[in-house]
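Shown here: the complex without one of its protein chains, the others still in place.
Showing chain A:
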């Protein structure tokens, strides 16, 4: 899951959110159907997929999906 598009596809499958590249830089709170719990669900699922740890305190401060993707890739 190295590219942003792969990550967005993962988000879409995991949460059922219809997100495109266009949405990557929007504030997550503006995404239709977004719930604050999703960030946790997403990060936990990301960790299981990637088999490595993401710093949760940083992830909770991410405001866009691109930020979250960056954390997942850099971790």
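Everything below uses one rule, namely that contacts are C-beta pairs under 8 Å (C-beta built on N, C-alpha and C of every residue); 3 or more make two chains touch, one makes a residue touch a chain; residues count from 1.
Operating definition for what follows: contacts and distances are computed from a predicted model.
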"Ribose transport system ATP-binding protein", "ABC transmembrane type-1 domain-containing protein", "Ferrichrome ABC transporter permease" or "HAD-IIIC family phosphatase" - which is the UniProt name of the missing chain: "HAD-IIIC family phosphatase"
Contact footprint on chain A, counting only the chain that is left out: 1-2, 6, 9-10, 13-16, 18, 33, 35-37, 40-41, 44-45, 48-51, 56-57, 60
